[in-house]
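What follows is part of the complex, with its chains left where they were.
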Amino acid sequence: MNTILDQIVKECREYTAKGHVATYIPQLAVADPNKIGICVVSHSGETYCAGDCFDKFTVQSVIKPLILLLALMDSGPEKVRALVGVEATGKPFDAFNYSDLALTGAHINPMINTGAIALCTLIHGESYDVKFARLLELTRKLAGNQEAELDRAVYLSEKKTGSKNRALVYMLKAYGMIDDPAEELLDCYFRACSILVSCRDLAQIANVFAHHGRDPLSGDRLFPKEFARYVNATLATCGMYDGSGEFALNVGFPAKSGVGGGIMGVIPNKMGVAAFSPALDKRGNSVAGIRMLERLSQSLELSIF
Amino acid sequence: MNTILDQIVKECREYTAKGHVATYIPQLAVADPNKIGICVVSHSGETYCAGDCFDKFTVQSVIKPLILLLALMDSGPEKVRALVGVEATGKPFDAFNYSDLALTGAHINPMINTGAIALCTLIHGESYDVKFARLLELTRKLAGNQEAELDRAVYLSEKKTGSKNRALVYMLKAYGMIDDPAEELLDCYFRACSILVSCRDLAQIANVFAHHGRDPLSGDRLFPKEFARYVNATLATCGMYDGSGEFALNVGFPAKSGVGGGIMGVIPNKMGVAAFSPALDKRGNSVAGIRMLERLSQSLELSIF
């Protein structure tokens, strides 16, 4: 397996030059576009790595499946589903040109900003500090990494420049979908996106989803199977933004990307995988990351379709 | 298995009263809303049936995966992908409010009318009569039913009333996406949608996709594995129109519905399934059909997520 991963990193390194690091948050623009790493965590919990597999980067949108999971665990699927739909939108991840009908109907989903921000209101906690602390705790637990921490520079940079996300929050408020104070909610969301993770962390998290909520090593159930199905199905249809269909075709398993350059992939009943490379395509997905997962899927026959 | 299917039909019969038969084509409006059937074709080719499993109905949109398949077989994936994208649209199946960008970009797909009609131009044949004949032949072959025939009354009814589809064809022509004569192209499409099939036929077809192009009984390869993956992935993200996300969540396998009341479901490497009941929900999906597949998926643990 390690040979395969080394080979994949070697072959895909050229793609790091085909994209651009995210610049809409100044602090993300300083990322090194040459970084590239991949990680696989197997059924039995063994970890295989290649490249910059332990380098830290901010989780960004890959936190969305965890926000969804925590909202499911705290408030239950009925409330989650009532607030946020599960259909692909046919639009970029930070779009706000939704019609009234779309917003109040089914056409936002937990994997776009609007949906993820709305779901933060369903996480329990007497304050947004507590909500964030619980989200960080869940991230650490699923990643098996008690040291996952906030990147304060990225967090503050996002907080300072996040006009699109502010517009989305006030749009949600204007439609009566959420009531919470905008800045506290956004602060929680910006911090959630700024948690530092590595490829290894993401592959570990993916592996728990792949085993439907059961810790592959200890066998402990961390969350109900139905919540894993909810998350995995949503990843399959909406996880790669408006590139989800193409990813299903070329790679073929539920996945979530973030503008930090990470992608986490869930191969149900089999394994968790993750790729990292900060240079992004126009949709905000890691160019080399997608290519590595494509090769991996072909080598190991991982497509579920 | 037969016991399970009988039980499912029994439990879901009440849902036949929860929808309405399609009325936009007059000839579809005469369908009997009380009909209900389900069929499973296993890995080894055994067929299990319950309810009105051998009743005939028009295939309607369930022909779309076969149009996609034949376009792939005749023109190859590059040409297919260049003409029609693979992303969910976030819109109803017969929408025409696409922006220029969406049309010429990736945001139509083979499972909505616009995409399926466009793909008919990539099926080989010196005339649209020949193209249709080849599509019928493929349907018969995959269904293992040489007697599949056209329902002339439905075909003529669609031909007479198909203003939306005519609008879509001329829109495709206006954008320079297709060149073929509109009425011949539409005639082929209307005939394709009017092929009579049964639940059993659809489950057989699904089973071939489930086995990635290999006939489960004879072991013969009918089409390349990569084409099956193309079709199955597209079904998973776009097959149930703007209900695809919800279907992934509640049922969990690639599927395609038609306004004739049929739904075909592909469980990769395992089996093909189909459900039939003509009463539809607002999105044009069979109400009892979805419920039956939901129960079946839960009983047999068929979700791939």
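Observations on the structure shown:
All chains are identified by letter, namely A and B, in their written order; residue positions are counted from 1 within each chain.
Just so we're on the same page, a residue touches a chain if its C-beta (ideal position, glycine included) is under 8 Å from a C-beta of that chain, and two chains touch if they have at least 3 such contacts.
What you see is a predicted model; the values in this text were computed from it and never measured.
Every protein chain here shares one sequence; 2 sit in place, and the complete assembly counts 4 copies in total.
Definition applied: only the chains that are shown with their structure count from here on.
Taking each chain's centre as the mean of its C-alpha atoms, chain A lies 32 Å from chain B. Looking at the complex, you find that chain A touches chain B at residues 85-91, 102, 106-107, 109, 229-230, 232-234, 236-238, 242-246, 248-249, 252, 254, 268, 303-305.
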